[in-house]
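With one protein chain removed, the remaining protein chains of the complex are shown where they sit.
Right, chain A next:
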Amino acid sequence: MEEVDKILILALKQVGTELSEEVGSVKDFTSELIVEAVVRCIRVIDPGLGSPLPTSLPPGMSARFRVGMSLAQACQDIGYKGEIGYQTFLYSSETEIRSLLMFLVEKLPRENAEASDQPTGKSAILQRAIAAAIKAQLVEPWLPPNCRLPLHGETQSLGVMHSFHKQPLSLPYCIKDPGKKSLKEVKDYQRDFLPPVTAQLAHNATVAASLLEQHTAELSVAQEWYNEWNSQGLLSRLTPQDYRARKLTRLRKRIEEQLRSAALPPTESAFGGLGATSDLSDILQSFRGSAASAHTLTKGSHFTHSQKFTFTQETEAVPSPARRTDDNHHSQQEELASLQQQFQQLCSDVDQLTTELKHLSVTNAQVLDEFKQRERQNNELEEKIQLKKKTVDLLPDAENNIVKLQALVEASAQRVVNLASQWEKHRAPLIDEHRRLKEICSNQDMESSKKLSEIKVLHDKIRVSTEEAKKKEEIHKQLVTELESLPKDVSRAAYTQRILEIVSNIKKQKEEITKILSDTKQLQKEINGLTGKLDRTFAVTDELVFKDAKKDESVRKSYKYLAALHENCNQLIQTIEDTGTILREIRDLEEQIDTENSNKTVANLEKILEDYKAIRQENSALAAKVREG
């Protein structure tokens, strides 16, 4: 009971009731205290209901009566199911008050535990702190520049804004190639001369930006390499260096191919010069703006002549207009004519050269072709000559030689076939061995790929579990710190301990009760059995004796004694049973007396009588007032 009271008192203190330290249990609550506590609770639970209710009892008896009634009504509105009325507050009993207070305290809205809903983690805490700081800054009113205090300088002036510039930094530790050893000179430089990161930059403001950039770059490189290695690198079964080297050559090849396909293929053909001339003629044609073919190069159309004219005139227009017009005109005409002549000469030269080139390329091709053909023919003829020579040598003795040749050919054929079969004896086992080893290899390949996939799965599992473990550790740390920061008024451990003790006690009691019940049942069964036995025995004896009682006198006497004995024993048993019942009644009555005593009925009655007298006095006073006026 004490723990319950302690909890109630604590809760009531939290709601705002003023409780002195002497108040140890609900028994000590006075009516005023009760009213104050209940009203405060109701105010928290339901502000609408609670506001009209006063926290202290007014002095007048009827007012007190009214307040009690309204309180009782309010409690019932909230949902209290027990019996409640003005008497609960004015003439309180411990049990009633306890149950009412427990109900009200339970109804109090619980504070939301903020911490358990929000995500945990250091970054979350940091973000929450940032959010809180920004919120606070936003809440601050904006002041014109003259009125600003120095502490606003950081948040409200424009001067502090910097754009996000970054500069490359030189750091001694590089993630790029962990296997590569740096040279001794580089190490010395890094140790003796390399300024620290903050001094490497021109602007102090770019430090943060540069560092962030550097770290993000390194992190992303490492992340990408990690991902790539785990997905493709492991599959390729190469060492990291080999894998990187292979990747490098592959990329280079691709770049080469792209460049090759993108660049226009040179217009070289087997007739080498033809390409160059076609280029040249293209250029010339574009110069002139005509689509004539090679054979019309010698002809110049009216159009081309006029084009030439305009072309030369343009070059003439450049010299300064500051010359005198008459002389200018003449000299210009002369220059124009000579230039035109030169140009025509050049054009015709170019045309000639083009045609010559073409002709030469065609003849060149022809000559090459002829040359190759002749070479081939030469070779063939040489072979034929050899053959014919040998035949001619053999001609004199033609018949014999033919036979000999035949025999020779057959012998060679036989020998070759023989050699082939010998070779086959060597070759076949080798090929079989090769195939067998290949099979083994592919089986091993399958197994190793299976193992690789298993490794991958394990990797993933490891990664997931490390993340979870990290998270759980962080949560644990956070919760521990929160636990330490929580108020230590209430020892939850003690309560849980008590509750567990009570539960075990109850369990034990339950066991004992069941034991006793079973014992009782057993006894009852025995009693029933014995009673039955007794009745049956008596009946049998009765009959027996009665039968003989008619004849014999002594038997009649013994029969009378038997009946009396049975009667007396029955009475004894009855008395014992009655005694037991009466004892039970005594116990019940004693319990009732106890409960009635705790009700403080006598004290309450006296109070009620007094209050009744007070009300009667008030009534009479009021009636007198009314009569007076």
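Note that in this section contacts are C-beta pairs under 8 Å (C-beta built on N, C-alpha and C of every residue); 3 or more make two chains touch, one makes a residue touch a chain; residues count from 1.
The rule is simple: contacts and distances are computed from a predicted model.
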Answer for the undisplayed chain, UniProt naming, from "Interleukin-7 receptor subunit alpha", "DENN domain containing 10", "Mediator of RNA polymerase II transcription subunit 19" or "MADS-box domain-containing protein", is "DENN domain containing 10"
Tell me which of A:122, A:359, A:389 or A:587 is the one touching the absent chain.
A:359
Using the touch definition from the top, which of A:346, A:417 or A:513 touches the missing chain?
A:417
Contact partner of the left-out chain, one of A:438, A:525 or A:584
A:438
Of the residues A:368, A:407 or A:544, which one touches the chain left out of the display?
A:368
Extract the touching residues of chain A with respect to the undisplayed chain.
261, 265-270, 274-275, 278, 293-295, 359, 362-363, 365-370, 372, 387, 406, 409-410, 413, 416-417, 420-421, 424, 427-428, 431-432, 434-435, 438-439, 442
